[in-house]
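Note that one protein chain is taken out, while the other chains of the complex remain in position.
What follows is subunit A.
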Amino acid sequence: MSILPQLIINSIIAGATYTLITLGFNLAYGTTKFLNAVHGSLAAVAGYIVFFLGRSFGLSIVPSAALGIFGASVLGVVIWRLVFRPLRHRGASPAVLFLSSLGVFTMIQAVLAILFTSQFQQLGNVGSPRYEFFGAVITKPQVIIILAGIFIFATLFILLNKTMFGKAVKAIADDEEVARIIGIQTDSVTTLVFAISSGIAGLAGILIGIDIGIQPTMGLWVFLEGAISAIVGGIGNIYGGVLGSFLLGFAENFGIWKISGAWKPAIAFGILIVFLTLRPKGIVRN
């Protein structure tokens, strides 16, 4: 039996997961222009909210996932208001914002480890249904990841192209100063952008938690896979982000075909380095 169909399926699942992460990441990057490590933390937070609600109150997955997404969204906005917005008002450089996000990231990871220990935890029921597909296996959570990726992509596409909100986001992405001058409420639009992007990060975290599991350190991987996909695709461009996500998904899964999966991080950064040297603006140039 050939291993190829399974590799392709796994690559598509990884690509869809990274797409979910990158969509939210790019949305926020477009308006705020800095690499935000907290994006990954919010995925972990949402995962742990679901874990906590399920363990302590026996809440089923759908309502607890809704609360997890809401929690991530609220926390994202709070951090934006308390940390990033004041810094940006003072004209802080992207490096300072990135460093501060790394500080918040470290705090959240520590809190999660104190509250829930550093152990690996599984979300939802383990023995989920599996489907056969040209000799490859795919589980129900993985099908949901792919569907969620398509759904979020379509929703964002409509939101950005067919609504006033979308126009405002694009205007801020082009030039925040001018956008403010022509009367766009840049502050409330950016806050809303953070709420949406954090919510998407939360959704991604929960789905990863059901598919693979959660750990306090997962935030780092979510952030890095999101940032690498975004940079490879062309940062700030949501369509490029999707391309970057699938490129990363395929490269990682075909890369670990011959070598151990433990080297996945090295493959991801290898790709980042290749792009930073040869094509720093990514696949889709802005």
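Convention: a contact is a pair of C-beta atoms (placed from the backbone, for glycine too) under 8 Å apart; a residue touches a chain by one contact, two chains touch by 3 or more; residues count from 1.
What we mean here is this: contacts and distances are computed from a predicted model.
Engineer: Can you pick, from "Branched-chain amino acid ABC transporter permease", "Response regulator transcription factor", "M50 family metallopeptidase" or "Oxidoreductase", the UniProt name of the chain not shown?
Structural biologist: In UniProt, the chain excluded from the picture bears the name "Branched-chain amino acid ABC transporter permease".
Engineer: Which one touches the absent chain: A:L35, A:V222 or A:I238?
Structural biologist: Considering all chains, including the one not shown, the answer is A:L35.
Engineer: Pick out which of A:I8, A:L67, A:V111 or A:A195 touches the chain that's been left out of the picture.
Structural biologist: Residue touching the absent chain, from the options given: A:V111.
Engineer: In the complete complex, the non-displayed chain touches which residues of subunit A?
Structural biologist: Touch with the absent chain occurs at residues 34-35, 83, 86-87, 92-100, 102-107, 109-111, 113-114, 117-118, 220, 224, 227, 231, 260, 262-263, 265-266, 269, 272-273, 276-277, 280.
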